[in-house]
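Note that one protein chain of the assembly has been removed; the remaining protein chains are unaltered in position.
For reference, chains read A, B and C in written order, and residue numbers begin at 1 within each chain.
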């Protein structure tokens, strides 16, 4: 069988390695070419995917470390495919949008995101290489069907991201990158303990194996299952990130370049929520049910807390980072409500969050690049000077607040309504988040874009979006709109896998309509 | 002859050399103590070789000697270099690699 | 088979055991590195004997040739470069180091006895069979080295070459400045002479006398002083320079012997060997006291 998934993951990694040999513009072109080929490949893979078949498709498997039962095993299910498509789509977008970012700072030139005289540590080739490495590792992580293999990529993706923040960020990038890495590693080590524990349990039941298909057959005792669940869940909650493990995210995205922030919040963080569905629910269904109240309360706290912090943010990047905390709350809420709709919605939300965050970060990034400051109070009246840019910022903001017609609305609605059918009270409390979302999105837009242009804005916002900037943003906006009105292609991919997970593993069926006779 | 005696002898020599490494400051003496440790282990290896009636122990001892020779060459060269730059043969003086 | 009460091996062992322990202690306790090295040599030779006693004739030879012959000699050479002024005080500078070191070494010794010593139970198999399989110990070792262990053996060759190269690289001093020409050297030397009065010419060679002609013998100046710079500073620091008084003593005797003639023949009288009052500061004052010359012989 043709190893589609291996090639899919390897392509960007090879592209990243190729950056050793090229420099400057050539590096960007080569990197973009690799990411586009990856995108094409991902689309081909998506077309070969059969929504009717259960289990993993395009599976590859080879024994890797026999003694501990680790395999090199890749496979694709609906959830993984969705995120593969997201990753493959966002990378070229990021590369195009950041085309000039890594070039900007010649020594001493004050052009870093926060206007201080910080120069990038390396050139464009390093930036492109790290972005591609992030993509490759993410693709492998989304397709890994072996817990050990997944863990490997779950951890290793921290490193390109670390260098993206630390090498290309703002004035406090060293602090941010360090915080990012420490949080990630801490979660990783907690998870490692659980992974080892899982391996030991597996070995007690016969030949050790980390294959997902083997592990789901294990019968764990209640205590063991809960402990392992907690170990995995902490790692995923840090990566996702959920309150109270969230503090690294605002700092990290604040200091990142817009492109880096998209890869961070749009792609890498998805590993956490993705893994919750893939591993927590499939491997530890009973423990997941046991933990539901705590996780859901934390999710709701994340939703409201993140939104409040976003309202109070004075820094554009930070604000968007906080909105992500809020959105991840929705995703986790949907996953742990255990209804087909909410979990499908949560998965779809992962995709949409990636898209809307990308739109927001990139549009905000274009503004920051022009203004030379991330401070919201430094803007004002941008719409007068550069209407298209402001319009797309508004588009991103509306997507973040889940306006109907945007794809994010579909997912948010599915999460809320799906949650409602099992836990009405939680859903109602979570709904407050949509009002707060309107506040943070529109306050941000109002303060930056409307009003009389300030002197600095008139002086610096002389050109509206360039061709490359349009090329990066408009496809994202289009996809958001199309999926908002016609989400079927993605939902039909997600839904079978999610309902399979819920019925086969968690063992819960959707609640029936409560006023009988009413349903179809 | 009881091999235990050789082993005890080897242990005595090894421990004395160990003590030397810890209490002496002259880099040459420290280095000689290391050689002494290698010799002590060689004695143990030869003893084991006889004990088990296999020549592999002697081969091991032989390789230890080869490695020791190489080690001494490089080690002494390093000592000379350090001495040239620091004008001291005390290991306590080479203490820059610290907190 | 009756075991003889005392075999050659046990005789060698019990005879050499105190030598080895004392030698090892000497290695770590001697003030001067040279003494340490010699103590170590004693240990190594004794060890060689133990190898011989344990049916390892090849290692016996190699131990003496490689260790005692090559490695220790290398140590001694380096000691000549490095170790001259390194006779250290045995006062410990790190707090608590000595006590703790002794405790640790003792603990380790006990551990070794318990751990390794218990590994040997029963009578030794002996190497007679293994040695005879290939017609001798050396042949047996050769069969193993070029057979089972050939890869490791080849690796050691790489190791040795690397080590040799490494030593050369380390010992090689990279020239950081252009090499000075003779003309420059002379200019420099003369400038120094003009500025500080340093002697521009060659240093005086050591003294050559009827009874002393070694490098540790300073030359005598015309006025009877000794020329300090004629002896290597290494030797001077080591304190192994000949006592100038001894060197002067024969001359003194000669002078005394011919003193009567001198009185009759003032014309041939030589100048007084008593130092000139304006002795250069750097000169070593020979102590000429009448009693000293008697003690020498």
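Keep this in mind: a residue touches a chain if its C-beta (ideal position, glycine included) is under 8 Å from a C-beta of that chain, and two chains touch if they have at least 3 such contacts.
The criterion applied here is as follows: contacts and distances are computed from a predicted model.
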According to UniProt, what is the chain that's been left out of this complex called? Choose from "NADH-quinone oxidoreductase subunit L", "Heme exporter protein C", "N-acetyltransferase domain-containing protein" or "ABC transporter ATP-binding protein".
"NADH-quinone oxidoreductase subunit L"
I'd like the shown chains that the missing chain touches, ordered by label.
A, B, C
Given C:77, C:114, C:146 or C:193, the one touching the chain that is not displayed
C:114
Among C:15, C:80, C:94 or C:214, the residue in touch with the chain that has been omitted
C:94
Would you mind spotting which of A:57, A:98, A:339 or A:408 touches the chain that isn't drawn?
A:339
Hidden partner interface residues of chain A, rising order:
182, 243-244, 246-247, 305, 308-309, 311-312, 339-341, 344-345, 381, 383-384, 387-388, 391, 398, 403-405, 409-410, 413-414, 416-417, 420-421, 424, 427-428, 431-432, 434-435, 438-439, 442-443, 446, 449-453, 485-488, 491-492, 495, 499, 510-520
So which bits of chain C touch the chain we can't see?
94, 97, 100-101, 104-105, 107-108, 111, 114-115
For review purposes, identify every residue of chain B that touches the missing chain, sorted by number.
18, 21-23, 25, 30, 91-92, 94-99
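We adopt the following convention: only the chains that are shown with their structure count from here on.
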What topology does the chain contact graph adopt: line, ring, star, complete, or other?
other
Name the two chains that are joined by the greatest number of C-beta pairs in contact.
B-C
I'd like to verify one number: the distance from the centre of chain A to the centre of chain C, where each centre is the average of its C-alpha atoms, in whole angstrom.
71
Approximately how many whole Å separate the CA-defined centres of chain B and chain C?
19
Centre to centre, by mean C-alpha position, how many angstrom separate chain A and chain B?
57
Do you know which chain B residues sit against two or more other chains?
none
Can you pull out the residues of chain A that are in contact with at least two other chains?
none
Which residues, counting only chain B, touch chain C once they are in their complex?
1, 3-9, 11-20, 22-29, 31-33, 35-36, 39, 42-44, 46-56, 58-59, 61-63, 65-74, 76-81, 83-84, 89-90, 92
For chain C, which residues count as touching chain B in their complex?
7, 9-10, 13, 17, 20-21, 24-25, 27-28, 30, 33, 36-37, 40, 43-44, 47, 50-51, 53-56, 58-59, 62-63, 66-67, 70-71, 74-75, 78-79, 81-83, 86, 88, 92-94, 97-98, 101-102, 104-106, 108-109, 112-113, 116-117, 120, 124-127, 129-131, 137, 140-141, 144-145, 149, 152, 156, 159-160, 162-164, 166-168, 170-171, 173
